Structure formats: structure tokens, C-alpha cells
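Sharing a structure here in C-alpha cells format.
Only one protein chain is missing; all other protein chains are in place.
Letters A, B and C mark the chains as written, and numbering starts fresh at 1 in each.
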Amino acid sequence: MKFDLVWLIPIFPLAGVLINGLLGRRIEQKNKSLVHWIACGAVGLSFVVTLGLFFKLLGLPADKRLYDFAWFPWISSGVFHVGVGYQIDPLSMFMCMFVTGVGFLIHVYSIGYMWHDEGSYSRYFTYLNLFMFSMITLVLADNFLLMFLGWEGVGLCSYLLISYWFSDLANAVAGKKAFVTNRVGDFFFAVGILLLLVHLGAHGIWSLNFSVVFAHANLLSPHLVTIICLLFFLGCTAKSAQIPLYIWLPDAMAGPTPVSALIHAATMVTAGVYFIARCNVLYSMSPFAMEVVATVGALSALLAASIAVTQNDIKKVLAYSTVSQLGYMFLGLGVGAFAAGLFHVLTHAFFKALLFMGAGCVIHGMGGEQDMRNMGGLRKRMPVTFYTMMIATLAVIGFPGFAGFFSKDGILWETFSGAHGSYILWLIAVLTAAMTAFYMFRLIFMTFFNECRASEEVQKHIHEAPKTMTVPLMVLAALSIFGGYIGVPESLGGSNLVERFLRPVFGLGKDKLLQSAGGPGLIHRAVSETAAHQSFSTEIQLMFLTAMMVLAGIFAAYMLYMKKRSVPETLAANNPSFYRLLLNKWYVDELYEKVFINPLRSISFFLWKGIDVVVIDGMVNSTAAFFMKCGSAWKASQSGYVQRYAVSFLVGVFVLIAYYMYVR
Amino acid sequence: MGLLAIIICGGAALACALLVILSRNTVHSALWMVGNCLALAVLFLLLNSQFIAILQVIVYAGAIMMFIIYAIMMLNLREAGEDEFRKSLLSGRFIVLFLFMICLLALGLGLSPMALKGEMGPHSLAKFGEVNLIANYIFVQGIAAFELVSVMLTAAVVGAVFLARRD
Amino acid sequence: METLNFILPPSNYVAVMPQIVLVATALIVLMIGIFKKLVNASVIGYTALAGSLVALTCVFLSGQQAGPSATFAGMVLNDGFSFFLTLVICMIIVLTILVSLNYGRFFENIKSGEYYALVLFSGVGMIFMATAGNLILLFVALETMSICIYALTGFHKDQLRSGEAALKYFLLGAFGSAFLLYGFAFIYGATGSLDIIKIAGFIKSHPQILHFKFLVAGLVLMIAGIGFKISMVPFHMWTPDAYEGAPTSITGFMATGVKAAAFAALIRVILVPLAPMEHSWVTIMWVAAFLTMTVGNIIALVQDNIKRMLAYSSIAHAGYILLGFVAGTGLAQAGMLFYLMVYAFMNIGAFAVVALLCKKGEEFNSISDFAGLGFKYPALGLVMSVFLFSLAGLPPTGGFMGKFYLFTQALRSGYIWLVVAAGVNSVISMYYYLRVVVIMYFKPQPAENAIVLNSVSPGIVIALAAATTAVLIMGIFPSYFLSLAGNSIFSLM
Partner (left out) sequence: MNDYQSVYLALSVILFSIGALGVILRKDAIVVFLCIEIMLGAVNLAFVVFSRANQSAEGLFMVMCIMAVAGAEAAIGLAIFVLLYRKTGTINIDKFNLLKW
């Protein structure tokens, strides 16, 4: 398989979009199952192609793993050219692998989940395929602009899918919230791209290609790089739900559960992580920006975990957990552990998708119930769901031996020992790990153990999900266990394949890779390779400490939600203000409402009633009226008499000739 | 002598042209037009272009004008109501405009000196306008245009037959 | 008397293959028309379609030839510019025939052999106009095209409007070509040749000729004559009447093919031999561009007849294209060709949609009749919206990119106020284009006013799909087409 076939990867989902989008309604009437065959088949083919290219990439020596496939020119305006092109390197293939793989599983799962839904089946799969197309474009693009197209595309699909059941007002509002929040971030992101273009253009580099930009990054002043990095990061906080723009993600759970699994857990929200990893050259030049990334990541992790502790909606808990885990990834990026952060992206995709899909099975089985206080005892009724979710939970809390353990450990260790790390951040991360264990087991205990608290009516209907839903669960469960073993750290006798695979893309490795591909050398102040492995024993001790914290978290959850189930209520009753603070998510939404939204709303109300209606509309309307009058008057010149037309012709000729003969 | 001939023939052409637009009867207009064609033919002869002069008489005066007169007869258009015509003549704004324009053009163009001569003149003045020269041009250099003229005439016939056909 | 012996000039018949094919097809179609009683009527249309497709294929095949060259003793130029325009014109012919195949159900006349033969003959004229290297051929080609179009305009013999349109177009067209000829005569008098390349050489070697009155008068009269065909203000008056009266399939043909050929002739004549006279014609073009787009847009604002509205809008588009002459950069001239191509697709598409609909078995033309169409025929509404968006110059359509290139280049050349005027004009035009979209989607369809579309043939579906795709592709991936246009302009120099 040749690398030039990379265009096939995005083309399949696009074909799916076109077929289902244009003819979907007819196909659905004729044969409903054809719709999902097309959609799943498209993503499946993409996955197969990705797999082929991935193994071809593996077959190459590490310093030759860079291929830029320039497909066709897209925009050219003078010296500025942007093409549609795809870049194949370890990072993009790494992302593409799990995006298409997990995406395929979730497509399959969607068949079972959406089959009985009243909405338009083809519309759902069209959006889902469009999302896959955008996401693949995002990760494979070889320039900022094409990536931004994918970036906007995934945002659009997210919006469309959150408000998929748009007849319900709350869903529409949630979609709007996600859209507006993302717009805020995208604005800064776009400003960042423009700054980059303008300032590189000042040096004669009119290009937005990743390799060209990074090779010439040394031309930019350090302050400018910091500003650009921070603007990019602000964009990433919106897409990847970090402080301060995380508020849309929990509300985004209004969409169908497979959507939450695919977009709001496994793939789209990791776009920010991917982007910062892609721009590691720029970030390496700005230690301050790195610190900001790390701090924001750690704080988001802690904040989201603390909120998750009190939530009762099963999907909200998972949503906050996602925010928290994304915080870990940013923490990893911020301390310079790009590979570890991306490894966590991978494992997180497996177990978080699994958790959401499990939750989807539960919700499906309970007839749409999402409140955990009305669940319980589902262990017997839904064994597959229970066991797979249990595995995912152990993975997410970083239980030794499961996928999350290895990836989380990588981040924690780098935070502790890395050049940019600090003990405070490490402490926050470990505390968050304990809280994660607590709230995840709280979820498990409340959902699957004890007696069932649902009404009689609902209880009768509880059933295990169909095969199309459970098979993906099992696949992902296996991945949640074994997926971690590709990145076993060296301190535990592994060889950390992930880090080794990705190393060419990061830091100094990037330099060599570009040179071997014929590009110019990078001249940037790259961070030195992460600090030499001080001592494996320290790492193992820290691992042990973390594991202990996790166990403590599990134990606390066991005590509070299995043994003494009255305690949580008394706790809540004794500390009402604190409990309410957590339950209401630290009042962040309300704060935003007061500080940003209300003033903006009153300003815009004024602009609307005061400026727009009176001044602008008045101007526009009178201008329009003026031109209409002109038109009506002018129309009369078209009198219908052919000789008047001839006169007009003659006058034109006469004026021109007289001007040129006698005036000039 | 030459100038006198030019003035006589040119005056005849101009007079015929004016009479074309001034006569009330359409048939008269057409006949004055024939006169104009003949006067032009004499002018062509004075310019040593015998072949063109012959064509002018045969094709223009002979064929096209007869065709037009035939059409006038067929449509039975002797007397068109020309009241507005008189009125607009009296109002005179067009006349004023046009006399002005004619003066300007005649002064500006007609009486301005000729250009530098073209450098393609091995032929003597006497041979200019002979059928040899023209035929050579038509069938050697102008073959593409000549062929396209045939296409154009075919198209014109097809279109005219379709439009005028009674069905 | 010496005997005549002609040595035919070396002629590259491959270069004129599309024209030969079109003429042959026209003659075959005429023959079939004679035996109308014996064969199915649709055979005529499909023969014409097949012939035009063969011609299109010939264009593609001959397009690979290397380097610009002249054949037929310099009468026919075979360069990138000819290739580009021949391609565009052949596509216009194919689309027109596809539209006509369906439009024939309104009017029996359209099904006749004469109709298709005239369309093909005028196509031959258009192609020769775009490829002519000699003003004689240019004039004969222009007349071939015009005479066919005069007849086609009057093709609805049972409608007085059609005849009236033909009368007006014919009288003004003949009047205009007299001026064009006078212009040619003066250019001939000034430079001693009618061959474009020789004229260019003469002007280059005798720069003092540039201020010579004959040449200036020739330039002005010639711009007036060709400006008549591209409906440049103030030579535009025939446009709305002729467009409205003509059969809708022909209106699309006139609006695109005639304009493309006339612009090709203007570009060839202005930019090759008369480029040194830039200081003279830029002023004309400046004023003409401004007037043309303003007059077209403002009068289009108050139209209720869709064909008439599109006619005025086509005047306005000619104004936008004229900006390319004003800007004068190579990219701007490429932008003109790019715009011509987009314009061909979007305009013929819009007219095809109009030709497709009927009301109580009759053609209708009122914009208000479009009410509710967007929901009754979603695909048709979508397609029409794409064309209208493109005409209005909204992204991501080709119309936007065309305007973008022309406006930015004019700006770069320093014509700020002209570009401001063009921008204001675009905003005005948005109003009347989007009004149609609004009516299609936001006005309910009145019960008694049932617009229907019946007997949709696969041909028209292909035509509409192709035009829509082309408009969108040219909007999203403009570089390929721009570089094609740029190469063709480059080969002209």
C-alpha cells in the first residue's frame, strides 16, 4: 500500500455523507439497514486503510517516518498558497488509528442504540460520518488552515449532534451553548493562525504548512511565540473543555449517548491535546506557555473531579470525569511529556468510550433514566455491561495492571521529575487520582449494586442490550486492559513503545526527521529531552503511593455507598454550603452568567433596540428605498422603443469619440 | 478632373441617401437606395477597384435591393403612417445633434492626414483591384473566412426560411 | 493574362476540428429534420447532442498541443486562449442542447431540426470569434453567431414578444455591427493590416501611431461594436428586451455563449494589438465598468420578471468582468476568464431552472410565482439557490472567487473607488438574488398557483448537476481553473 493512498481515509466517510445525506431519506424508506451499512462500511474502510498505512510506516526506519502527500492546491493568492495535503508521521497515524478504530466501534454501537429512535436515522449517520471526515481531516492535515477546517467541522458536527433531538428545548440550548463557547475559543485560535501567518510572512515565509512553519519558528520573537501559543491554547481549552471554557461539555451530554462517547469523550475533545502536541516546537520555545498549559490542566483535573463527586446524573459524572482526564493530558503536555499525554489520549479513548457506551446500555435498559439515585442492582440484569464497565472503571482510576495505570503513571512521573514539572502539580494530580477512584466507584456502586430503586414499571423492562451494542463493549474492554501494555514504562521492565514510536515527532527528534525528509533544519530552543531517568526505584515508589491513594478512594466509596449509606446524606446535611457548592459545580455557570452573559446581553439588547433598529435599520432601509427609487426612475429609460435604444448607442459613441478627438 | 468626378458621384450618393430617409413612400426609398448603390459603384471604379464595383452593382443593386423591393411589394407597404416622422423632423433635436456630429466626424476623421503607408505594396496602382489579386487573397489567405461565409449564408437561409414559413 | 494558381496555405485542420464537427452535425440535423415524419422527433435533439459532445471531446484532445501557433495563413490562432474559450463555448453548447431537449415540450418549434442547426451554427461562429487571428474572420464569425441568434430569438413564432425581441435585437445588432466595421476600417487605415499579429507588430514598430486619430477612432468604434454584444452601458439597451422575449433555453445561450465569445474577441483585440494604447482604453473601461454594473444592478432591483431580472443582472456581471481590463494585471485578466467560465455555468443553470418550470402548462416568468418552490422541489430549490448564491457572489461558490480575484486585483492596481463601487453593487445585487431565495423558501405556495415541473428528462438532470458541481468546485478549489485561465492569458501575450 502506497502512502499516496492516504486520501482514501477521509474520502470514504465523505462518500458516506454524500450518499446518506443526499439520498438518505429514500434509502431509509426502502431499506433502513442499508443506511448503517453504508455509514459503518465507510468508517470501517477508512480504518482498514489506516491500518495498512500504519504498518507500512512501522516498516520504515524511525528517522524516515515522514511523508507529506500534497493532494491539490486549494487557495492561491499571489505568493500565498495553501494546498489540501495530508501528512503522515507517527503522530498523525497514531491519532488516526484510534480515531477510525474507536469511531468504527461507536458506529456499530449506534446501530443498536439508534435503531428504535424516532428521529431520522440517515440524518444521524450522516452527521456521524461528517464528523469522522472532519476529525480525520483535522489529524491528517499538513497545514494549519486545513486543520482549522477540520477543527471547525468537528465543532459543527458536535453542535448538530448535541441538538440532534432538537425538538426538545433543553437540547437546543445545550447545542447553542457548545457552539457559542467553541466560537469564543475558535476566534482566538484563528487570531493565532493569522498572527503566525503575518509574522512569518514578514520574513518572506508565506506558508501555513506545519513543517515549513516549524522549521522557521526561530524567526519569531519569543514574546510573539508565547502570545501565539497562549491564543492557540485558549482555542484548545474550548475544544478540549478546560478551564475557563469547559462549561459546555457537561451540557453536551444532551446528545445521544454514542455521540457523547465518540465526540465528547474519545475523539473530538482530544483535538486540543493533539494540536498542542503537533505544535510542540512552538510550545518548546515558550516555557511560560508550557507552564500555563500544565497549571490549567492540573486545576481542571481537580475542579472537574470535585464536581463529579456530587453529581447524580450518570452521564454528567462521566462528562466531568472526561474534563478531569483531559486535564491530566494537558498536564502531561505542559510538563513536556508529550508522548505520555498522547498515550493517555489513547487509553482514555478506549475506556471513556467504553464507559459512555456502558452508560448508554444502562440508560437504554432503564428506558431513558439517567439519574443514578433511581438505579441500582443492575449487576444481575446486565452482566455484560457490568463487567465491561467495571474493567473501564478500573482503567480510568489507574488501577495497577489496567490501561489507565500506565498512561497516568507516565504523566505523574514526568510531572514529578520532568524539567517543567513541580511537586505541587504532582500533588494535585495524585489527589485527583484519589477523587477519581472515589467518584467512579460511587457510580459503580450506585448503578450496579444494592437494590434497585427504580419504579416497578421500569424494572420490568430492564434488559441486556442487543449484540451490536455489547460486542463493541467487549472489544473496548479488552483494549482497556491490554491497550496499556504497549506503553509499559522502563522502570517496570517494559520498553515504552508509545514513547519510542512518537519520539521522532517531538523535540529534537523532529529536527532529524525533517532533515532526513529533505527539509531545512530546525533551529529552535527545544527543551532538552526529558530528564534522564533518575532512578527507577523512585518511580516505583511513587507508583505505589498513587496506587495506595486510589485504593483509599475505592475504600471510601465502598464505605459511603455500600456499607453506611446514610453517611453521604448526613455529610451533605452537615456541610450544606460546601455540598451545594459542589453540587452546583462551583457556581461557575452562574458566575459566567453574571460576569459575561448578562452584561453582554444588556449591551446587545441596547445595540438591538437602540442602535440596530433605529440607526442601522433606518440607514439600511432608507438606502434600500433610495436604490429602489433609482431603479424605478432608471427603469423608465428602457422605454421599449427601439429607436431610443439606438439613440442611446449613438450618444455613447458620440461622447467617446468627441472626448478622444477634441478633449484629449 | 478626378476631383470633379468624385464630387459629382459623391454628391449623387449623398443625395440618394438623403432621399432614402426623406421620401414618404417605402418603394421610393428602396429605389433611391439603388441609386445610392450605383453612385457608390462609380466611386469604387474611380478608386481603381473594378471588381468591387461590379459586385456592388450585381450583388447590391441587383440582388439585395431587388429582394427588398420584392418584400416591400409582398407586404404591400406603400404608405406607412409617417406623421410622427414629420413631427420629429420638425422638433429637430436629432437633426441638430446629427449635423453637429457629422461636422465633428468629417473634420476629425475625413480631413485628417492618412496614416503611414502599409509596407505591403509591391503591386502597382493599376493592378490594384484586379480580380487576380483579390482571388489570390480569397483562396490563399482568406480561405477560413471565405468558408465561414458559406456557413453564415447557410445559417441565414435556414433561419429566414423557418421564420417566414407559414405553418 | 497569367493563369491563377493557388497554393493553399498550410492548414492545421485539427485546430478547427470542433468547428468542423459542429458544422457537420448541423447539416446532418437539418437532413434529419426533413425526414421528420419518418423518425422520432427526439432523434434530432439527440443527434445534435452527440455532435456537440464529439466537438467537446475534440477540444479536449486537441488541447494537448504544444505552443501557440497560427494556421490558415494567420486567420485562426491555436493557443491556450483559444483552447480555454473553445472549451467554455463547447460546454455552453452542450448544456444548451440538454436544456432545449426538455424545453421542447412547451413549444413544438424547439423540436425542429432548424433550431438545433442554428444553435450549432452560432456555436461555430462563437468559437471562430474566440480563435480568430484576423479581423475579417472575427467579423464574419460575429455575424454568423448573430444571425443565428436573431433567428433563434424569434423562434416562438406564435408569440408576439418573441418576434418583437428578434426585431429589436436584429435592428440594433445590425446597427452595432456597422459601427464595429467602421472601427475595423479605421484600424485598417491606421495600421495597414487586418491581421491581429501584424497590427500588433506595426504598432510596436511605429509608436507614434498611438496618437493618430484614425487609430483612436477605430478603437472607440470597435469597443462600441463589441461592447454592444457584451451589453456594456450605454450599448446595453437591447439586452433586457431580447432576453425576455427569446425562448428561455436561448436566453441562457445568449447570456453565456454570446457574452463569452464577445469577451474573448474583446480581450484578444484589446490586449494583443492595442495593449500599448492602454492609456486610451483604460478610461473607457473604467467608466463603462462603473456604469455597466451600476445600471444593471439598480434596474434589476425593481424587476418582477425573472428573465428580465437575470438579463439586467447579466449586464451587471459584464461590468464586473470589465474590471479585469481596468486592473490590467495578469492575474486580473486570468480572473476575467475565470469569471466568464463561472458565469457561463451559473447563468445557464439559472435559466435552465426557469425553463424547467411551468404553470398550468404555460411558461411563467414572475418571481412571485417561485413561492414555496424550495419545499415542493427541494433538489430544484437547492440547485437554484446555489446558482443565485454564486451570482450574488457568496462563498463557497465560483461567483465569489471570480469576484474576489477581480476586485482584489483592481484594488492592487489602485482603483479604490471603483472597487468600492463594485462592492456596493455586489451588496445591491445580493438583495435581488436573495429575494428569490427568500421567496422560494419562506413564502407559502398559494393553492391556486400551482407551479409544477413535469417530464424531467435525465438530460436536464445531468445538465443541472454538472452546472452546480462546476460552480461549487470552482468556488472551493479555484486554483486549478485559475491557473488554466492564467496559462491561456499567458499564451495570448
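By definition in this document, a residue touches a chain if its C-beta (ideal position, glycine included) is under 8 Å from a C-beta of that chain, and two chains touch if they have at least 3 such contacts.
Since we're looking at a predicted model, the values are computed, not measured.
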| item | value |
| --- | --- |
| Chains in view touching the one left out | A, B, C |
| Residue among C:Cys90, C:Ala166 or C:Ala350 touching the omitted chain | C:Ala166 |
| Touch list for chain B against the chain that is not drawn | 2-3, 6-7, 10, 13-14, 17-18, 20-21, 26, 29-30, 33, 36-37, 40, 43-44, 47-49, 51-52, 55-56, 59-60, 63-64, 67-68, 71-72, 74-75, 77, 80-82, 84-85, 88-89, 94-95, 98, 101-102, 105-106, 109-115, 117-118, 120-123, 125, 128-129, 133-134, 136-138, 141-142, 145, 149, 152-153, 155-157, 159-164, 166 |
| Touch residues of chain A, complete complex, unshown partner | 635-636, 638-643, 646-647, 650 |
| In chain C, positions touching the absent partner | 135-136, 139-140, 143, 147, 150-151, 154, 157, 160-161, 163-168, 170-171, 174-175, 177-178, 181-182, 184-186, 188-189, 192-195, 240-241, 244-245 |
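Note that only the chains that are shown with their structure count from here on.
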| item | value |
| --- | --- |
| Approximate Å spacing (C-alpha centroids) for the pair chain A, chain B | 79 |
| Chain centre separation (chain A, chain C; CA means) in Å | 48 |
| Chain A residues counted as touching two or more neighbouring chains | 657, 661 |
| Contacts with two or more other chains, residues of chain B listed in rising order | 108 |
| Touching residues on chain A, where the partner in the complex is chain C | 72-78, 81, 84, 624, 627-628, 630-632, 634-635, 637-638, 640, 642, 644-646, 648-649, 651-653, 656-657, 660-661 |
| Chain B residues touching chain C - in the complex, by the definition given at the top | 108-109, 112, 114-120, 132, 135-136, 139-145, 148-149, 151-152, 154-156, 158-163, 167 |
| Chain C - residues contacting chain B, complex | 1-2, 4, 6-9, 11, 16, 23, 30, 72-76, 112, 114, 117-118, 121-122, 124-125, 128, 134, 136-137, 140-141, 143-144, 147-148, 150-152, 154-155, 157, 166, 186, 189-193, 202, 206, 209, 212-215, 217 |
